[in-house]
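A short worksheet on the structure shown next.
A single protein chain has been omitted; all remaining protein chains appear in their positions.
Let's look at chain A:
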């Protein structure tokens, strides 16, 4: 195939899912579909520049047609190349004769209308040379030839070429804005650390994951119930490369990267945010003094939940099913902390259930024995 793209490095397959092109039907020129290089990691995946592609969307004129019993092969020409499209015939048209005859008369006949609708649908699936075909499907290579295995195809009625023209006008900008650009991580995900790290997303995500694990491990091991961010900040120091030890206080290099302390602080803040979102930790009161409670170690919280469940499960309304999780949440919020997140409550409920203090009756109802 072409040696044009070989210079581009193939990204690791774990990151493919982050590229929106991967999940979309890529609207590529047939020329590019024919020249895309195959992935070295996963068969059936192709690369247009740095974008992994396995399904495409093509519009063009049918210039070749070969019919078989089960399928039709159409050669589709979009003026940059011709590609074979394998279109399966639908089973339901197989024995589609004119079994239902028009009954005549001006009476509305649902069956007749349905037949007409089916007829119209079927006529869209049968193409001849010269028709315009739109096809979506996966790219395959069989016998050294690229082809498209159609998952959806239909004849486009385009008497004044409006559809073809608008596509021709659209494609160059689509290429310029999307396919020809190397995939980069949206800045809000990468955060500040990614700017400092050359690897962009992968490095920062890995770092964040590692920081989260370190914090969780520490909290579990030491059975920490409450902490302030600066208590745990030192744990993250080994994760970031320390600047070369320069005794001079004045910054010699006005480097683009933020100073070490800021990097650590940002990483810590992001990690704590993730832990909060997971419900591992929560802040009991929102005060300038940033104190985090560790959900599983918060005896008062667990007691409050138990109290709510014990009291309310007795009430007639809840005897049968137990209390809904949202009911527990609002009661605990009133009783204990208005700032408790649902995620944190779930973590606490899971712990209580593991300890057999409570049981779940449905996936969102809990009761005590």
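In this section, a residue touches a chain if its C-beta (ideal position, glycine included) is under 8 Å from a C-beta of that chain, and two chains touch if they have at least 3 such contacts; residues count from 1.
Here is the rule we use: contacts and distances are computed from a predicted model.
Chain not shown in the complex: UniProt lists it as "CST complex subunit TEN1", one of "WD40 repeat-like protein", "Large ribosomal subunit protein bL19m", "Zinc finger CCCH domain-containing protein 69" or "CST complex subunit TEN1". Screening A:180, A:217, A:277 or A:353 against the full complex identifies A:180 as the residue touching the chain left out. Check A:28, A:82 or A:236 against the missing chain and you find that the one touching it is A:82. Among A:42, A:63 or A:117, only A:63 touches the chain left out of the display. For the chain left out of this panel, the touching residue among A:42, A:152 or A:165 is A:165.
Interface residues of chain A facing the missing partner chain: 30-31, 61, 63-64, 75, 77-84, 129-130, 159-162, 165, 168-169, 171-172, 175-176, 180.
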